[in-house]
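Coming up: chain A.
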Amino acid sequence: MTGPKRIAERSVATFLFAGAAFSPPFLSIFGADVFVFGLPLLYLYLFAVWGLVIALVAWIAGSDAAPPPQGKGWPPHAKGGPAHAMGGPPGGRAWRA
Partner candidate 1 sequence: MSRTVLVVEDEANIVDSLSFLMKQAGFEVLIARDGDTAIRMMQSRPADLVILDIMLPRRDGYEVCREIRSNPDWASVRIIMLTARGRESDRRKGLQLGADAYVTKPFSTRDIVTRVQELLGPAP
Partner candidate 2 sequence: MARLAVLASWSILAVSLAYLCLLFAIAYYGDKRADAGRSIIANPYIYALSMAVYCTSWTFYGSVGRAASGGMDFLPIYLGPTLTFVLWGFLLRKLIRICKAHRITSIADFISSRYGKSALLGGMVTLIAVLGITPYIALQLKAVSISFNVLVQYPDVVMPPISSKVPVLKDTAFLVALIMAVFAILFGTRNIDASEHHEGMVAAIAFESIVKLIAFLAVGVYVVFGLYDGFGDLFAAAARTPRVSALFTSSDTGYGSWPTLILLSMAAIICLPRQFQVTVVENVNEDHLKKAVWLFPLYLLIINIFVLPIAVGGLLHFPDGAVDADTFVLTVPMAERMEGLALFAFIGGLSAATGMVIVAAIALSTMICNDLVMPVLLRLNWRGLAERGDVSGLLLSLRRGSIVMVLLLGYAYFRFIGESVSLVTIGLVSFAAVAQFAPAMIGGMYWKGATRGGAILGLSLGFAMWLYTLLLPLFARSGWLPLGFVEAGPFGIELLRPYALFGLDGMDSLSHAMFWSLAANIGGYVLGSLFGRPGAMERIQAALFVDISSHAGAFGGTSFWRGSATITDLKTLLARFIGAREAGRALDGYARTHDLNLGRLREADAALVSFVERLLAGAIGAASARVMVASVAKGEVVGIEEVMKILDETSQVIEYSHRLEQKSQELENTTQELRAANERLKELDVMKDDFISTVSHELRTPLTSIRSFSEILSDNPALSIAERERFLTIIVKETERLTRLINEILDLAKMEAGRMDWHMTDTDPRVAIDEALAATSSLLAGRRIALTLEADPWLPHVHADRDRLMQVIVNLIANAVKFCHGEHGEVSILAGQLDGRFYLGVLDNGPGVPLNDRQIIFEKFQESREPTAGRPRGTGLGLAISRQIVEHFGGRIWVEDAPGRGAAFCFTLPVSRPVAVPAPGKESQEAL
C-alpha cells in the first residue's frame, strides 16, 4: 500500500511530465515531416504519450488505499449531534417523489 504523500508526489510528477510533453517546443520537434510505421510522427507521439499518462494515472490511482472519510466517526457527537450529516438518510433514497 502506498501512502497518501507518495500518491500526491507521483500525481504531481505525472502532471508535470504531461504538461511538458504537450508543450509547444516538444510539439514542434515531433511535428517534423517524418512517418513512423506509416503514421505521421506527431500523431504517433501524441497518442503514445497520452496513453502513457493514462497508464500512469491508472497505476497511481490503483495504488491508493485511502478509505473515504466516512469510515471514521467522530466520537464526541456520536448521538443527536450533527455527526450524521454526511450521508443523509440510509442510501439517500428516501425522498423520491
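How were these candidates chosen? In short, all candidates are chains of the complex that A comes from, given by their letters.
Note that in this section contacts are C-beta pairs under 8 Å (C-beta built on N, C-alpha and C of every residue); 3 or more make two chains touch, one makes a residue touch a chain; residues count from 1.
These numbers were taken from a predicted model, which means no experiment stands behind them.
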Candidate number, among 1 or 2, whose chain touches chain A in this complex: 2
List of chain A residues in touch with candidate 2 within their complex: 4, 7-8, 11-12, 14-15, 18-19, 22-24, 27-28, 31-33, 35, 37-43, 46-47, 50-51, 53-58, 61-62, 64, 68-70, 72-74, 76-77, 79-97
